[in-house]
Every structure is written in C-alpha cells, then in structure tokens.
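So that we are looking at the same thing, I have put the structure below in structure tokens.
Here the complex is missing a single protein chain, while all its other protein chains stay put.
Which chain is which? They are A and B, in the order written, and residues in each are numbered from 1.
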Amino acid sequence: MTSNRLLLLAPGLAWLTALLIIPCGLIFVLGFFERGVYGGIDYTLTTENFARAVDPLYAGIFLYSARIALTAVVFSLLIGYPAATCIAKQPKRRQMPLLILVMMPFWSNYLIRTYAWIVLLNREGLINGALTKLGAISEPLPLLYNDFAIVTGLVYGYVPFMILALYSSISKLGPELAEASTDLGADSWRTFLRITLPLTLPGIAAGSVFVFVLSIGNFVTPDLLGGGKRTMLGNLIYDQFLTARDWPFGATLAFLLVALMMVLLTCQAVFVHRSATQEEARA
Amino acid sequence: MSAANPTQRWLQAHLGLVYLFLYGPIIVLIVLSFNRAGLPTAWTGFSTEWYGKLAANTKIINAVQNSLIVAFASTAISTVIGTLLAMGMEARRPHPALEALVAAPMIIPDIVLAIALLSFFSLLKMTLGLHSIILAHAVFNIAFVCTVVRTRFKHFDRSIVEASIDLGAGAFTTFRRVTLPVIAPGVIAAALLAFTLSIDEFIIAYFTAGPGSSSTTFPMQIYAMIRFGVTPEINAVATIVMGVSFVLVFLSQRLNREVEA
C-alpha cells in the first residue's frame, strides 16, 4: 500500500517540486545577488537588497500597500457582515441561490470587472454624468486615479469572498443562541456584540486575511484604477522585473511579501485553532 | 418570514444594495455594448455593430483560441495529477508539510508565482510559449483540483476498498470500479474549477508567455485593449465573457445539486 501511495503522490510532488519549490527557492537565493549594470544578475553575494527593502522609500510602499489592503478589508467587512447575516437568516432553500448570486461575478474575468469601474468613475463617466445632470455637483468629482478608486476596485473584487467566509461562520450559529440572549433581556445590539460577534470571529479572520493577502499583492487594480500615480507592492515587484530590470531586488520584495503572508496565515490558523478548542471546552 | 422586524428589513435593504453594487457595473457594460456610439456619455440608439466588429477581430479570436488551448491542457494535466495526489493524501493522514505544499499555490500571490517561474524558466534558458503558460497554470490547478477532490473523500468509506482488494480485485480495477464512481462528481467539479481559473488567469500568463500573438491569451488581450485605448469593442467582449461564465457556473451548480441529491 505504501509503495502504491508513493506512486499516487509522485507526479504531483514532482510537479510542485519542479515548478513551485525550486522557483520559489530561486527567488529567495536571487535576493542575495546584485543587479548587473544592464539588468540581469551579477553573481556577487550581497545583503544590500534586504537593506534596501527597509529604506524608508520601500518600507513606505509596504506600509501604503498594507494601509490600502486594510481599508479594503474594513469596507469588505462592513459591507459583507450584514449581507452574510441576512443570507444566513433566509429560509434554507433560499440561502444557496443567494450565495451563488454573490459568487457569480467572482467567476468572471477580473480585468473586465476592473475596467467597468473606469467607465463608471472617470471625470466624464457615468457617475459624474448622473450627478451633474441631477444638479448635485457643478464640477465633476475626481473619482478615478486615486486611493478611493483602488479601494473600490479591491472591495468590488473581493467582497464575495468575505461574504462567503462570514456566511460559513454565521450560519453555524443557531437562532436559539440569539433568542436565548434576547429572552434574558439583552437588547439586540448587546447580543450582537457579546454573543454573535465573538462566535463569528473565525469567519471574520478567514475573510479578512483572504482579502488582505489578495489586495496587498494586487497588481492589476492599482495599475488600471490608480492611473500610475500609486505604487503598491505588486506594482513595485512588477516594475523591478519588467521596468527597472532589477531582478534581485524584485526577488527580495517578493520574498518579503510571502514572509508577511505566512505570518498572517499562521496567526489566523492559531486563532481559529484556539477558538475551536475553546468551543470544545465549552461544549 | 413576512413578519420582519426593523433590523431584518434593514438587512434586506442592505443585501439588495450589495447585489446592486455587484451587478450594477456589469449591467452597465452590457447596456453599453449595445450603444451605437459605444460611449457612456449618451445613449445613441441600439446597435449590435460592436459584436460584428468583434467577430471580425482576428486578434481577439486568436487570443481566445490560445486561452482555450491553455485551459484545456492545464485542466487535463491538473485533473489527472491532482486527483492522484488527492487519493495518495487520503490513503493515510498526510504529513503537515505535504498539506502546506498543496495549500501554497492557492495562497501565494500571483505576482510572486509569476516572477518565480519567469526567473526559473529564464535560468533554464527555456523557450517560452503557450507550453510554459500551461506548465505554470498546472501548478495552481493541481492544488485546487487536489483540494476539491479531497472533500469528496469525506463521503468515502475506505472499507469498501479493502473489501474489494480482499475479494481479489487488482488496484486498478478497484480504482475504476470502486473509487472513481464515488469521487467522480468531485473530479468533474474540480476540472470545471481548474478550467475557469486557467481561462481567466492574467498575471502568471503575462510573465510566462512567449513572444508574439501565438502565445497571447485572452486576458492578456483584454489587458492590452484596456491599456491601449478605450475601444467600445471591449464592452461586447465583457458581455460575452460574463454570459459564458454565468452559464458555466450555473451548469456546475446544477451538476453539484444533482450529485448531492
């Protein structure tokens, strides 16, 4: 049986080793070399790239990306939580179709969904046009090519995930819990803060980490909706490879991004594990 | 359910707005694709001319063909390898490192996988083309297929396999007669997922593609269209893409439901 099992695992392991582990290891190693004068790699060992990554300029881009990603997380939560709650409160047979309806846009092309916002937000675009016609504004608002546009694009792209993660957490809570709390005289707001919210924290954590990770490494949204005026981590890495031709530094940044992600995912795993054991202890 | 209290009504109104947020932009593109002037500024009459232009656009048609090749090939490879991997992993409780390895391609940012593969291919002095995109797409697709198929094994009573082997059936016969029928719905769902992911994937394809229109995929073409000028043809492209992906999702859901029932 063991040899059979190895045979089953072998092709997958081989594929992932050759095209995932080795390339990612290569990225790590590349970070310790120098950029050649005309791009390419100069095989001289150096730690300069890591020192450069904490330079205020690049650290600033890291922080800016984190801030944008965090803003996207907050808005996804604010939009997603009530939506997921509402879906979870519908009769069982209606929940699945409603969820599919949420996920449907996610399955279509991300570039096209991003492009839609260029059409909506530009100075001569639909939203400005409508507002001007209604007389609400006299001058078009600068909606596109700024942080607002980037956050809107990210929230639009990833809120379906947030809703899905929250739903799976919220739907596990029976209505009995809230009813019991209300029967005991707690108002609904208190019930929410004291009972519902803590119990759905694993869903919140899962959804948040997901949206954060997808946002901070994003390249398309800042590129198309930021008008080249905003550099996020994804763009910075892209630029090192296709513009500055500084592969070693690009590799260093990519490595740091993966490291940050690992830390976040570990935190989330620990968190979920702990609340699971707590639940067991309670039961 | 009609006796909704105020909170409930607020929630429902909110959910309605969320759907508006999700579908509004898509509907706008669909409507614009039938606008004669093609511009969002004014409605100038119904027209299907942008679809006509699209049908005559060889660049787009060529890109769609390339995407289909990549999606079919990477789906075929990853469905086979990913299913085997899932079976191997379910045979015994897998080592956490193995779990992590399979999870990694699903969570690693696209841009990182893209540059890692580009650096690797470049180091090997490999000629890039559609085949390098296929190799790259199979990486994340194997992980997704494996994960989806493994969820099917949760319904699987392993003692049947043992019984089958005890009765003298070979490993392959057991697989075909016993294991496969049980996991088949999972495999089909996984293949559909892999296909969708591959056909929409942009960044990894962009970095690992070779020169020329012979390895330009559909998302790469869309990106170029968005970057290079606002041609209303893109609205027609959007409408068709939305339509096709909605039909696919609908079909896979139907399939799933029949399986569950």
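Everything below uses one rule, namely that a residue touches a chain if its C-beta (ideal position, glycine included) is under 8 Å from a C-beta of that chain, and two chains touch if they have at least 3 such contacts.
Note that in this section contacts and distances are computed from a predicted model.
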| item | value |
| --- | --- |
| Among "3-oxoacyl-[acyl-carrier-protein] synthase 2", "Putrescine-binding periplasmic protein", "Lactate utilization protein" or "Chemotaxis protein CheA", UniProt-listed name of the chain not shown | "Putrescine-binding periplasmic protein" |
| Which residue of B:13, B:55, B:163 or B:224 touches the chain not shown here | B:224 |
| Of A:57, A:180 or A:197, the residue in touch with the unshown chain | A:57 |
| Of A:94, A:172 or A:229, the residue in touch with the unshown chain | A:229 |
| Selected from A:94, A:123 or A:172 as touching the chain missing from the view | A:123 |
| Where the unshown chain meets chain B, residue by residue | 39, 41, 69, 72-73, 76-77, 79-80, 118, 121-122, 125, 127-131, 134, 176, 210-214, 216, 224, 227-230 |
| Contact footprint on chain A, counting only the chain that is left out | 35, 37-40, 57-58, 60-61, 64, 122-124, 142, 145, 227-231, 236, 239, 241-246 |
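Simple rule for what comes next: only the chains that are shown with their structure count from here on.
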| item | value |
| --- | --- |
| Centre-to-centre distance between chain B and chain A (centres being mean Cα positions), rounded to whole Å | 18 |
| For the chain A and chain B complex, residues of the former touching the latter | 1, 4-9, 11-13, 15-16, 19-24, 26-27, 30, 79, 82-83, 85-87, 89-91, 98, 100-105, 107-120, 124-126, 129, 156, 159-160, 163, 188, 213-214, 216-217, 219-220, 224, 234, 237-238, 241, 247, 250-251, 254, 257-258, 261, 265 |
| Parts of chain B lying in touch with chain A, wherever the complex brings them together | 1, 7-8, 10-12, 14-15, 18-19, 21-23, 25-26, 28-29, 32, 40-41, 80-82, 84-85, 87-89, 91-92, 98, 101-102, 104-105, 107-113, 115-120, 123, 135-136, 138-139, 142-143, 146, 171, 196, 200, 202-203, 207, 219, 222-223, 226-227, 230, 234, 237-238, 241-242, 245-246, 248-249, 253 |
